[in-house]
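The following block contains the structure, expressed as C-alpha cells.
Here the complex is missing one protein chain, while the rest keep their positions.
Moving on, here comes chain A:
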Amino acid sequence: MECRRKKENQKSNSTFPDEVLERILGMLKSRKDKSTVSLVCKEWFNAERWSRRSVFIGNCYSVSPEILTRRFPNIRSVTLKGKPRFSDFNLVPANWGADIHSWLVVFAEKYPWLEELRLKRMTVTDESLEFLALKFPNFKALSLLSCDGFSTDGLASIATNCKNLTELDIQENGIEDKSGNWLSCFPDSFTSLEVLNFANLHNDVNFDALEKLVSRCKSLKTLKVNKSVTLEQLQRLIVHVPQLGELGTGSFSQELTSQQCSDLESALKNCKNLHTLSGLWVATAQYLPVLYSACTNLTFLNFSYAPLDSDGLTKLLVHCPKLQRLWVVDTVEDKGLEAVGSHCPLLEELRVFPADPFDEGIVHGVTESGFIAVSQGCPRLHYVLYFCRQMTNAAVATVVQNCPDFTHFRLCIMHPGQLDYLTQESMDEAFGAVVKTCTKLQRLAVSGYLTDLTFEYIGKYAKNLETLSVAFAGSSDWGMRCVLDGCPKLRKLEVRDCPFGNGALLSGLGKYESMRSLWMSDCNLTMNGVRLLAQEMPRLNVEVIKEESYETHQAKKVYVYRSVAGPRRDAPPFVLTL
C-alpha cells in the first residue's frame, strides 16, 4: 500500500503533496462534494479514496463489500440502505434479502477499526449483532431504522461487549422484544453513552438498570424511552441528565400526586438544552402543562404517535416559539393546524400522519383548510408530508403560492383515485401548480385522481426532482415517459398500481443507469418487456418478484437498479434476476 501510494505520488502534477490534498478533501462535509472531487482527475480520485472516512450506500445491492473496501481503504463509518421503500407498505415479501451479515464479515477483515454503522431497511440477526459487538473493538455508534430480524438478545450482545459505545438508536424496527433485561447487560464500568433510544420496544424494561445506566453516563444527550416507563420513572431519570438535548417521554400517562406533578415539571424545567421532544404515546391532557416550561427552546416536536386533539396542541404551541419541525397525527384536525399557522412562524417541516388510515366511518382528520392555514403562517415551510381525506386543486395552488420554497412535497389523499372534492375534476392542476411554482422541488409524492397531464407537468417543470412516488395514477405509458424524458436529476422512481406498460418501461433505457432505482408493482408490465430491458442494459440488475404459484406472462413486481456488483448472490427463489 505505501509503495503503491509512493508510486502514485511520482505521477503527481499538483502543487500539493498527497497528505495535504487528502487533508483538504477530508474537510469536505457533504457527500455530494466528496463524490464530485473524486471525478476531477486521477490524483484527486486517489486522494479522496485514501482520505475518506465515511461512506453512504443507498442500495446494498448496488455494490459489493469487496468492491467497497477496495475503493475506500480507510472507512470508519458506514451508512447502508436495503429493501425498497415500498417494503414499508408490505409490498416486499419476507426473506427478500438485504442481510447485513455478509458485509460485516468483510468489514471485520478490511475495516477492523469500524466505529459507526447506520442501517435502514436492512435485515439484521442477533448473530450479526453479536458478531458486530465482538469483532470491532472501537465500535461506537449503532443506528437501526426500519430494520428487522433481531431481538433484544442482539441488543444484549451490543450492551455487553461494546465498551466504547456512544450511540444506540433503535427506531421503528420489526424487533422481537423478548424482555427488558438487555439494559442490565451494560457493564458497571460503562459510562460513554450519549444517545439511547429504545422508544419502539414494547416490553417493560429493567428500570433499576436503566436508572443506574443513565445516572453514570454523564455525556448522555439523547434519551428516548418506551411506553413502559411511567411519568414518575421519567422524572427520576431526568434529574440525572439535565443536559439532555433530546427527550422521548414514553407514554406520558399515569396518575400523579400534585407533588409528583410538581417534581416532574421542575425536572423538565431544569433541562435547559432541550431542543427535541418526542413520545407522548398516550398523552393525557391533564399533564401536558408540565411540559410548557420545557418548550422554550424546542425546535423539533415529534408527536407522530401522540393522539393530541386540537386544543391540547394549541395550548402547547403557544410555548414553542422556535419550533422548526413538527410531526403530528391528524387528530389535531384543522383547528390544530390553524394554531400551527398562528404560533410557529419559523416552521420548516410539517408531517401529518393518519391516526387510522383504514377507518372509513369516522369523520375527522385534516383537510385543505388546515393546509392553507399552515402555509399562510409558516412562510419558511419547505418539507411537507400531508395525509388527508379531501383536497382541492385551488387549495394546493394557494399553499405553494404561500410557500414556494418546497423541496419535499408529499401529499397523500388517502382514498385512491379521489377527485377534487369541490369541482369533481382531476387533481392534475394541483401538482401542476406544485412543479411550476416550487423550482427547488427534489421529492414529490402524488395522489388523488390523476391523468397523464400531471406527468406532463412534472416532466416539463420539475428540473430538480430526484424522487417521485406515484400510486393509482396516470392514463397511459405517456405519463411515465414524460417523467423519464423530462426530469434530468431523477434518481428514484416508485410506481404502484398505475397503467404504465412495457413501452413506458423501455422508454427509460437511456435513463436507468443514472438512477439509483426503479420500482414498479401492479402495472402493465410483461415478462418479455422486462427481459428486453435486462437484455439491453447489462449493467442494470432487473429483478422480478414472482409470488404467484401459477405461470403468468405478467411481471407484477419489478425492481430495477444499477449495480457494479452484478446480479445478487443471495436471491431467494421468488426473486428472478433477468
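FYI, contacts are C-beta pairs under 8 Å (C-beta built on N, C-alpha and C of every residue); 3 or more make two chains touch, one makes a residue touch a chain; residues count from 1.
Keep in mind that, in the parts below, contacts and distances are computed from a predicted model.
Undergrad: Out of "SKP1 component dimerisation domain-containing protein", "Thioredoxin reductase", "Poly(A)-specific ribonuclease PARN-like" or "NEDD8-activating enzyme E1 catalytic subunit", which one is the UniProt protein name for the chain not included here?
TA: Missing chain, per its UniProt entry: "SKP1 component dimerisation domain-containing protein".
Undergrad: Touching the absent chain in the whole complex: find that residue among A:Ser146, A:Ser278, A:Ser310 or A:Ser507.
TA: Of these options, the touching residue for the absent chain is A:Ser507.
Undergrad: Looking at A:Val37, A:Cys261 or A:Ala571, which residue reaches the missing chain?
TA: Missing-chain contact among the listed residues: A:Val37.
Undergrad: Determine and list the chain A residues touching the chain excluded from the picture.
TA: Per the touch rule, chain A residues meeting the hidden chain are 13-17, 19-20, 23-25, 27-45, 49, 55-59, 62-63, 67-68, 70-71, 452, 464, 466, 476-478, 481, 488-489, 491, 501-503, 506-507, 510-511, 513-514, 516, 526, 528-529, 532, 535-536, 538-539, 562, 564.
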